[in-house]
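Here the complex is missing one protein chain, while the rest keep their positions.
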Amino acid sequence: MASGIKLQSVRKVFGGNEVIKGIDLVIQPGEFVVLVGPSGCGKSTLLNLVAGLETLTSGHIHIGEICVDNVPPRDRDIAMVFQSYALYPTKTVRDNITFGMQTRKVPKEEQATAVQEFSKLLQINTLLDRKPGQLSGGQRQRVAMGRALVRKPEVFLFDEPLSNLDAKLRIEMRTEIKKLHQRLGKTAVYVTHDQIEAMTLATRIAVMDNGHIRQFDVPEVIYEDPVDLFVAGFMGSPPMNMLTGQIRRGDRMYVETPSTEGQDQLRFPLPGRLADRVSAADGHKVVLGIRPEAIFAKGSELPGSERFVFERPIDVVEPTGPDTMIVFDVAGTDLIARVRPEDAKPAGTPFLFEVDMDRAKLFDAKTGLRL
Amino acid sequence: MRQRSIDGIVRPKGVHHSLMRILLYAVLGLFCLYYLIPLIVMISTSLKSLEEIRQGSLLSLPRSVTFDAWAKAWSAACVGVRCNGLAPYVWNSVLMTAPAVFISTLLGAMNGYALTKWRFRGADTIFALMLFGAFIPFQVILLPMARMLGLMGLAGTIPGLIFVHTVYGLAFTTLFFRNFFMGVSDGIIQAAKVDGASFFGIFFRLVLPMSLPAIVVTVIWQFTQIWNDFLFGVAFTIGDSNPVTVALNNVVNTSTGVKEYNVDMAAAIIAALPTLAVYVIAGAYFVRGLSAGAVKG
Partner (left out) sequence: MVKEGNNAKRLRQALEQRLPQIVVAPLFAASMFFVYGFIGWTAYISLTKSGVMPDYTLTGIGQYVRLWSTPRWYVAIGNLFIFSSLFIAIALAIGVLLAVLLDQRVRAEGVIRTIYLYPMALSFIVTGTVWKWMLNPGLGLERLVRQAGWENFRFDWLVNSDYAIYTVVIAAVWQSSGYAMALFLAGLRSVDDEVLRAAAIDGAGPWRTYTGIILPILRPVFLSTVIILAHLAIKSFDLVIALTGGGPGYATDVPATFMYSFAFQRSELGVAAASATMMLMTVVAIIVPYLYSELRKTGR
């Protein structure tokens, strides 16, 4: 049975600079939680607080039933994988892996069995007598994983473990980490700035910004139902299109783009569900968020009820293979549409775009909160 | 020196921990005493009268402070047979150190720049051959250099000493600047070349202003080395042209008359003051210089 983690009003101040500003978080046993956010948002600090590598300024952290506020890292029953792998350069791979067990005076035979088991699992069994300097980046990563796994701790902590790998290896290791988690069922906290890693690995994602957790939920909700502009803008690649405009109340509700020279104003009709929920007055400033995949070539998808069609010239065409990104301009903002490659036209051509307004999100322009 | 970012690690607290901390500070404090006592003894002895030195103890502070010993060391102590004090010799050291530091630093900078940023065939070999000069025991060049200075008409003169220090300081200054320039991106130099800047244009307008840290480290290193030098001073100068280190040694070892320990100590402080002051003011650069030769990056 894995241990859960509970954070209560956790704060961390570095020399007068508040890095973690009162965070409450409950992680269920066996969960894989990803802390994601831009650099400097405090995600690594939060992980270090859980690990005991930083001391709390105030608040409490529980791992399992135990309050670990003053418990040194060695007694927290955790293991950690570091960004630089942090292998001991003078020790062999075997000694790197067993060092934690040596300090805890685990019997030699037990150590050997554990090394046997996990080195095979991670395919490093042929490297056991080498030094870290003789390994490739991917192999070092595996050794670092082995060092964490071998002690079978209750909680695994990952601090951007894949960011030093090249793109292909990163995807491989990502899958491997997910497999390992499914197999071992231990609680894991994983820090990354890569939102794709977050989406693919997490059972739940905590999106952090400036010392706060903006949203903590399952990946689907984070993506489809972001609580504010920050979360909406951070998750997704290419990012969500953000169009500023004003609410117009007529026979039905619209979002009207500002008038720009040489362009018609666009009026995006809000679907009934959304219109019913929003009480904002006529003229209220809002941001309309539309993901690129919700804008496509007219008629290229099955018809739906809440579609809005408009024409704009194509500025830039960016093929990615499976899809083609089309960049165009609305009221001075570059928008991106994700279309099927066969629908794409050369730059400069006028193009009929269709928007699925059911998937559009509406935010308050001033507070950034979801309406 | 860089501070660690691992200071936040949660550590067990308790009696054992507190005891260890006390022990830690006790040991560190004892070593502070070990290093400081000679300095304290030196200062306090220099402020005592000879009478008090004979009666009191090594560690006791002066009962009545007197600057007589300082005055004598500065202007009346006997260096050999002359009794003019250390003042003229301090002046000798200044006259010798300033040009030698300046010239060797400038040449080292140019040399390091040419060897690292305008790499030509054999640059590494040339550097290795020159670097060796920093490590030879200078005894091996004493005899020919004495003859050389004689031939040049510089024997026993301060310009002669400046020459010697410049020649044998070059290996160190080149080393310092080479290490510094290795860390400077080649791209900057390439960009300046593309912009049409010349070898000297790049050196004076781009490289030299950038290398201020290296210049400070080198100047401090050279200054301490040359000011503190004894071997070249004693081998290549005579009487009036002695640097202060040689004069100090002569003061201490002048065997005529009563041994005046207070004057010896005052003289020692006078000789040490310039380098000590530099160390106190620019200690960080001093340390960097000391480690530059050892743990090269």
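Per-chain residue numbering starts at 1, and chain names A and B are given in the order in which the chains are listed.
We take it that contacts are C-beta pairs under 8 Å (C-beta built on N, C-alpha and C of every residue); 3 or more make two chains touch, one makes a residue touch a chain.
Since this is a predicted model, take the numbers as computed values, not measurements.
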Exercise for the section: Using the touch definition up top, pick the residue from B:A71, B:A87, B:I126 or B:V216 that touches the left-out chain. Expected result: B:I126
Handout entry: Which of B:K13, B:R147 or B:R205 contacts the chain that the document leaves out
Key = B:R147
Exercise for the section: Could you tell which one of B:L59, B:V81, B:V194 or B:V258 touches the chain left off the display? Expected result: B:L59
Handout entry: Hidden partner chain, touching residue among A:L49, A:I63, A:I78 or A:A294
Key = A:I78
Handout entry: Contact footprint on chain B, counting only the chain that is left out
Key = 1-7, 9, 24-25, 27-28, 31-32, 34-36, 38-39, 41-42, 45, 53-54, 57-59, 107, 110-111, 114-115, 118, 120, 123-124, 126-133, 135-145, 147-148, 167-168, 170-171, 174, 182, 198-200, 224, 227-231, 234-235, 245-246, 248-249, 252-253, 261, 264-265, 267-268, 271-272, 275-276, 278-280, 283, 286-287, 290-291, 293-297
Exercise for the section: Could you list which residues of chain A touch the chain missing from the display? Expected result: 48, 51-53, 72-75, 78-80, 82-91, 99-100, 103-104, 147
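Just so we're on the same page, only the chains that are shown with their structure count from here on.
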Completion exercise
Per the C-alpha centroid definition, the whole-Å distance linking chain A and chain B comes out as 56
Exercise for the section: Going by the contact rule at the top, pick out the chain A residues touching chain B in the complex. Expected result: 48, 52-55, 70-73
Completion exercise
In the complex, the residues of chain B that touch chain A are 6, 8-13
